[in-house]
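Of the protein chains in this complex, one is absent; all others appear in place.
The block that comes next holds subunit A.
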Amino acid sequence: MSDPAQTAPRPRRSLLQTDAGTRRRNAAERRFRTYGAAAILTAMAALAVLMFTVFRDGASAFVQARATIPVVIAADVVDPQGNRDPAEMAKILTMSYSRLLDQALTREIARSGIQVGGLTQRDITGFLSAQARADLRRAVLADPSLVGQEIEWRMMTSSRVDAMLKGRITREMAARDARTSVAQYDLAMALRDRGVVRAGFNWRFITAPDGSDSRPEAAGLGVAILGSFYMMLIVLVLALPIGVAASIWLEEFAPKNRLTDVIEVNISNLAAVPSIVFGILGLAAFINFVGLPRSAPIVGGLVLTLMTLPTIIISTRAALKAVPPSIRDAALGVGASRMQTVFHHVLPLAMPGVLTGTILGLAQALGETAPLMLIGMVAFVTTYPSAPPQGLFDPASALPVQIYNWTQRADPAFFERASGAIIVLLAFLLAMNLIAIWLRRKFERRW
């Protein structure tokens, strides 16, 4: 027993002087703050570089050069029988319409008095998108009264001409490229100067289905966005109730024993399972065993649901745990049953956390690629899935898979599209995060 009053008096030191120990401690604190700031700056710089390159490469995907020229729908070409019968006219293939467009473009060049040396037929045909003839054919078949008329027709130029206008292909590059020529470049510039070819916002990029390798200008994200939307719908409808119910049971009702311990550990483990494993599971279980169709949003949605469930369960349980026990006591104390306690008091208070977790889980699922590739969503799909519920079984693509798909293709125009698609995906993710923040604010209650 030592009496504190008996110990030797501490030497009196001035408060105005910091001693060595304090100085060391302050220095350590300053160092630590610097490390933190440096870490944040590194992360911000990486993000800035990423954003810059994506927008530099992808922003131009939202703009497309289009030519507007008068086209004569020659009756002898598109309707040799002369009876305006769509069934008969359907026998005329797109090649014939290509001739119409070539003639129209040649006439337009002559009319505007453009002199380009060395212009070949191939340059003329390659000037317009291969999609343009298909569009024209579709328009004529839909409205046979167009036959024989001259119409102002607005159509996409080919991806190379588009790239010339955007400056991605220069005159020197055109000379070296076997698929284009200096003459085509000069023609593009001349037509642009005369206002025949103009760049405009490319709605088609967002709404159209994927295009083939030879017509990147026609490729769009329509099917991918729909497919991703359907899958998110399935994930939301399945994962939210299942995840919340599982969390409530584990957190509020489950007895604490070996079985629930095993369940808990395995939920944490599931959250760490690589997503491609879920893809293999989906392939084995949903496609091979249950027999659901390949490439269908229903399978993708189920796989992503399995993947998202642990995320939702973990965040929901954290949110439930954060509700003070005094609220449960209060409700039980006035004679609420355990279920009433949970649904009247605990869950509403946990709602911001639940919704934030769910939306972050959805955002993670939206960007998931690997499992979807295993269940066949890499397929080349040019038809839109129909409306749900039938559409859930139709083949579709998904945004991240579409991005991956486009980066695999040879034409540099697809690289531009892939970057553009990343911007679209980021926009969706940003929107979902904003919704999460908004919901959190809206449901937040203080106690």
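Please note the rule applied: contacts are C-beta pairs under 8 Å (C-beta built on N, C-alpha and C of every residue); 3 or more make two chains touch, one makes a residue touch a chain; residues count from 1.
Quick note on the criterion: contacts and distances are computed from a predicted model.
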{"item": "UniProt protein name of the chain not shown, from \"Phosphate ABC transporter ATP-binding protein\", \"Acyl carrier protein\", \"Protein arginine kinase activator\" or \"Lipopolysaccharide biosynthesis protein\"", "value": "\"Phosphate ABC transporter ATP-binding protein\""}
{"item": "Per the touch definition above, residue among A:89, A:119 or A:331 touching the missing chain", "value": "A:331"}
{"item": "Full-complex contact with the absent chain, from A:182, A:302, A:349 or A:436", "value": "A:349"}
{"item": "Those residues of subunit A which, in the complete complex, touch the missing chain", "value": "255-256, 324, 326-337, 340, 344-345, 349, 445-447"}
